[in-house]
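With one protein chain held back, the other chains of the complex are shown just where they sit.
Should a chain be cited, it is by its letter among A, B and C, assigned in written order, with residues numbered from 1 in that chain.
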Amino acid sequence: MTLKLTPTQMAWRAAQDIQDGAYVNLGIGFPEMVARFQPPGREAIFHTENGILGFGEAPVPGTEDWDLINAGKKAVTLKPGTAFFHHADSFAMVRGGHLDVAILGAYEVAETGDLANWSTGPKGVPAVGGAMDLVHGAKQVAVITDHVTKDGKPKLLTRCILPLTGVGCVTRVYSSLAVIDIQGGRFVLREKLPGLSLDDLQNLTGARLHLDGAVTDLTVPEV
Amino acid sequence: MTLKLTPTQMAWRAAQDIQDGAYVNLGIGFPEMVARFQPPGREAIFHTENGILGFGEAPVPGTEDWDLINAGKKAVTLKPGTAFFHHADSFAMVRGGHLDVAILGAYEVAETGDLANWSTGPKGVPAVGGAMDLVHGAKQVAVITDHVTKDGKPKLLTRCILPLTGVGCVTRVYSSLAVIDIQGGRFVLREKLPGLSLDDLQNLTGARLHLDGAVTDLTVPEV
Amino acid sequence: MDKTVADLASAVAGVRDGMTVMIGGFGGSGAPIELIHALIDRFRATGSPKDLTVVNNNAGNGHVGLAALIEQGMVRKLICSFPRSADPVVFTDRYQSGQIELELVPQGTLAERIRAGGAGIPAFYTPTSFGTDLAKDKPVAVFEGRSYVQERWLKADFALVKAHLGDRLGNLTYRMAARNFNPLMCMAAATTIVQVSRIVAPGGLDPEAIITPGIFVQGVVEVPHPLQEEDLNRARATYPEAAA
Partner (left out) sequence: MDKTVADLASAVAGVRDGMTVMIGGFGGSGAPIELIHALIDRFRATGSPKDLTVVNNNAGNGHVGLAALIEQGMVRKLICSFPRSADPVVFTDRYQSGQIELELVPQGTLAERIRAGGAGIPAFYTPTSFGTDLAKDKPVAVFEGRSYVQERWLKADFALVKAHLGDRLGNLTYRMAARNFNPLMCMAAATTIVQVSRIVAPGGLDPEAIITPGIFVQGVVEVPHPLQEEDLNRARATYPEAAA
């Protein structure tokens, strides 16, 4: 029995929901791995905040061109059909609702769809990047996150405690234990790990999990 | 003695004030003629609202390319260094204060700098084009106009009667009789036709003409 | 992903009664004449689409393109900056007889409202039109001692656009000053349909010179030798052609 999904496995699961032809922005860090797991026959087009649409995979090490990077400052490559544009046009794509999916990391997600993923509080150097723009732009805003913190505390809550990135913006959560939609201010459970009871999952969740139709098994290969 | 300048002569006079390297937008109609009279050794760069900077003269008749036109829908030509851009970028140049000079026509100009040049009243089909944008964008907004209407009524007034194009925007008037600056809410006479007395000019003007230094002769060749 | 559409009729099939349709072009340059005529063909065959709100810089010239669309009675309202042309009789007659509504917008404000619609900016402030009749009933605010008018975004159900080259991903280039409003309208419409002179393979356009990235485009139809409004008007053409 799988105790919890790895970040790679969460990325795999999130990738299964991306439709052919979708325009997708992947947040810095774990969400970037989603690009590796596109199902065969589907062609998603990836957007990066720094002005590229339709870029390709990482280059062979040693062949990087540092003018060809993604928002995480990692080198990427050209593909036929790649387009470059400036930052205002890039965020016109985001804010204007032209992206189909944005997949981001999270510190906390509330049943209201509120997201906290940019600041852990007043200590340290604050940095926001494009997160506050992305949460309001894409048609679907999904989150990849461990279901609980390293200390075992719930990250899915009735209200976020940490500073918000956006209000009422998250539509789906791919956690290490479950797939949960956010609808009408409620967490609606769609999938959970086989072998994990609903009660156990509820105990690890800081807000009520609602059911709306069948809950299916969250089964992910070892990737 | 010249009784009054022709529109071509007004355009010639206006052209003498355009500095080398100036970015200039010329309104549809008479102001377009200003481009013909650039003094030797000066290179102004002409902007047109529909997305061209640095275009050249009219093409030989019969060789027009109707994708290469100015705001008056007249064919123009390419020059080395011409650039194309879309309408939002074009009006970013205008509204953002990047043009040095805009030269427009006028129905009425007030001593406040108010301009009326887009509507003769509620009759007919109203049309504004880029005039309301241009009057707020350029560092200098000059007007080329007959000093009086066809009926002999003043076009330079204390207040405009016709619907305004812009408030407090005109900085200089090249009329058929004089060159007049607008400064601090006053018409300041700079040049007048030789042989025209100050009294006669004042009688043809609907607001007080102020003097601030010498008034020089407005002498224009037969062009 | 393949956004190419086989023919003009299919390309405009989604335009329905009452929709807002942005139509690219400045005068005849960049005007998607063939897409407009395809709309007219459908209207004449089926009675639809009608009651359209059209956004364009102008109001048509002669009896082809946008002027023909208006002449057919398909347009309820026009949002434009300059409803005059060499031959504006079609719009002028309908406007003066109260058969078409006009929203007059300064040209730069029109461009910026369309861009705002595409960029998710619901409102912005501009100095343009302050103190004039066109600012009537609009909120005004002072910033750094100067007065500005609040303007709202403009969006559309459809955009009909003319580009030069395109690929199946929807990437586009334009031809000279035929660019004008076209790239902005691509951004501001729920569905953007583009006629291009030639469809090239992905990679056939220089990624540095793509003006409209494909994300803003939903359909691309090839029209190899597009009609130019100016040429049609010089030939005194009408659409549909006068009966032989």
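Observations, loosely collected:
As a convention for this text, a residue touches a chain if its C-beta (ideal position, glycine included) is under 8 Å from a C-beta of that chain, and two chains touch if they have at least 3 such contacts.
What you see is a predicted model, and the numbers here were worked out from it, not measured in a lab.
Here the chain not displayed is in touch, across the complete complex, with A, B, C.
Touching the missing chain, out of B:12, B:30, B:66 or B:85, is residue B:85. Contact with the undisplayed chain is limited, among B:23, B:37 or B:118, to B:23. When you scan C:127, C:166, C:183 or C:219 for touch with the missing chain, the hit is C:127. Touching residues on chain A toward the chain that is not drawn are 48-52, 64-69, 73, 84-88, 90-91, 94-95, 114, 119, 125-133, 136-137, 163-167.
One chain of the complex is left out; on chain B, the residues touching it are 20-21, 23, 43, 45, 47, 53-54, 78-85, 88-89, 91-99, 136-137. For chain C, the residues in touch with the chain missing from this view are 112, 116, 119-127, 141, 143-144, 146, 148, 152, 173-176, 206-209, 211.
Heads up, the rule we're going with is that only the chains that are shown with their structure count from here on.
Number of steps on the shortest path from chain A to chain C, with steps defined by chain touch: 1.
By C-beta contact pairs, the most connected chain pair is B-C.
The chain with its CA mean position farthest from that of chain A is B. The mean-CA centres of chain A and chain B are about 56 angstrom from one another, to the nearest whole unit.
Annotation for chain B: no residues touch 2 or more other chains. For chain C, residues touching at least two other chains, in rising order: 115.
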